[in-house]
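Note sheet for the following structure.
Missing here: one protein chain of the complex. Every other protein chain is in place.
Just so it is clear, A, B and C label the chains in written order, and each chain counts residues from 1 on its own.
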Amino acid sequence: MSTRLIYFAWVRERIGKPEEDVELPAGIETVADLLRWLKSRGEEYEHALQYPDVIRVAINQEHVEHREKIAGAREIALFPPMTGG
Amino acid sequence: MSTRLIYFAWVRERIGKPEEDVELPAGIETVADLLRWLKSRGEEYEHALQYPDVIRVAINQEHVEHREKIAGAREIALFPPMTGG
Amino acid sequence: MPAAVVPTVRIQAEDFDVAAEIAKMTQGRADIGAVVTFSGLCRDEAGRLAALELEHYPGMAEAEIGRIAAEAVQRWPLQGLTAIHRHGRIAPGENIVLVVAASTHRQAAFEAANFLMDYLKSRAPFWKKEHHTDGSEGGWVDAKEADDEAASRWKQAVPKRN
Partner (left out) sequence: MPAAVVPTVRIQAEDFDVAAEIAKMTQGRADIGAVVTFSGLCRDEAGRLAALELEHYPGMAEAEIGRIAAEAVQRWPLQGLTAIHRHGRIAPGENIVLVVAASTHRQAAFEAANFLMDYLKSRAPFWKKEHHTDGSEGGWVDAKEADDEAASRWKQAVPKRN
C-alpha cells in the first residue's frame, strides 16, 4: 500500500515537489521513523529535514506528535510551524 | 453664589425635576454634607436620597467620592449607579 | 513607537456602522495588524422587552468616555481607538455601543477594547430604563456588581506592551 506524502512551505521548496506517493519499507512505524528514512533519500530531503524537531506532521489532516504510529495513514503531511492568522 | 444641581434616572424621577439652582447654606462642605442637607428638604428628596451610599455624584462633570469638598462647584450631578454599555 | 493616537468619542441617537468605523480607522494606511470591535446590542429578554430608553448626562458622557479612552491609549500601544454610545429609545436587536481598537499586535487590541467596555459599563453616565411589551414600564435597570468587579480587575493588571 502506498502512502501519499504532502509538503508545504519551505519543506516543499527544499524537497522540490508538493507531494509524492511512496512505498514505506518495513520497520517504519512512527512519524519519527518516517522522518529518519526520508532524510536518507537524498540531499534535498536532507536539506528539508535537517532539524527534524521543527518539522510538524499531520496524518489524515490531523496534527500528530513524532511518536505517533503511522499505520493506516493515507496521507501524511510535513510542514514548518504554522504562521497563519 | 448659587450651585446648579442636576439629577438623572430615578433620582430625577423621585425628586421630580431634572435640575435646579440652589443656594447652599453655610456648613455644607462635602458631598456627604450636601446629600444630608438635600434629604431634609422634603419627602421627594427623602425618597430619592433614602440610601445615600448608592448615590453617585459628579462635580463639574467628573466622578467624585462623597468625602470630596464641593467648594467652587458650578454643577453637581446626582444619579444612580451607571448602567450604560 | 508613533505618537499616541487621539481617540474618537461620539454620543449620538443615530445607529452606527461598524464597517464604516473600521474603514475610517484603517483606510490609507498599512501599518495596522489587528482590529478588534465590540458591539453591544439590545436584547429582547425572551420577548419581554419592547425597548430600552437610554438616558445620559450630556457633556459628561463625552468627557468621561474621553478620559477612559485616553487611559487606554496610555496603557496599550494603539493605532486607533473609537467609542460610540447611543442614547434615546433603542429597540431589541439594535446597536447600543461600539468600541473599535487597532494595534500592530492582537493582544493590545483585544485588551484595550475589553478595558474600554468594562469602564464604559461602570463609569460612563448612562442609565437604561426598560419598556415592556405588555405596555408597562419595566423600571430602571439595576447596576451589576459584576460590572464593577470587571472594571476593578484592570487596576492590578500589568498591560502587555508586545
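One rule holds for everything that comes next: contacts are C-beta pairs under 8 Å (C-beta built on N, C-alpha and C of every residue); 3 or more make two chains touch, one makes a residue touch a chain.
Since this is a predicted model, take the numbers as computed values, not measurements.
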Displayed chains contacting the withheld chain: A, C
Selected from C:Val36, C:Ala69 or C:Ala151 as touching the chain missing from the view: C:Val36
On subunit A, residues whose C-beta touches the chain left out of the figure: 6, 8-10, 58, 61-63, 77, 79-85
For subunit C, residues in touch with the removed chain: 17-19, 22, 26, 29-44, 46, 92-93, 104, 106-107, 109-110, 113-114, 117, 146, 150, 162
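To be clear about the criterion, only the chains that are shown with their structure count from here on.
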Far-end chain from subunit C, centres as C-alpha averages: A
Centre-to-centre distance between subunit C and subunit B (centres being mean Cα positions), rounded to whole Å: 27
For subunit A paired with subunit C, centre-to-centre distance based on mean C-alpha positions, whole Å: 48
